[in-house]
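Removed: one protein chain of the complex. Kept in place: all other protein chains.
Let's turn to chain A:
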Amino acid sequence: MTSPPLAHAGHWAVGLIYLAPVAILVVTLLVISRRDRLAEAEELRQGGGGAAANDAGGS
């Protein structure tokens, strides 16, 4: 006898508490990455792109 996934919503809900830190971190990172990118573009546009240019990765 199987029961539909909705019947186990309680399990999923508890799982969300564990997922929350990841979600918070990911959202924070997305916002910060966007701001960083905008700040970098602004820096480059104003000609002071030394730091941004140095960011170029390479191994």
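Here is the rule we use: contacts are C-beta pairs under 8 Å (C-beta built on N, C-alpha and C of every residue); 3 or more make two chains touch, one makes a residue touch a chain; residues count from 1.
Heads up, the rule we're going with is that contacts and distances are computed from a predicted model.
This complex has a chain not shown, and the name its UniProt record holds, of "Fenitrothion hydrolase", "Polysaccharide deacetylase", "LLM class flavin-dependent oxidoreductase" or "Branched-chain amino acid ABC transporter permease", is "Fenitrothion hydrolase".
By the touch rule set out above, chain A reaches the unshown chain at residues 2-3, 5, 7-8, 11-12, 14-15, 17-22, 24-26, 28-29, 32-33, 36, 40, 51-59.
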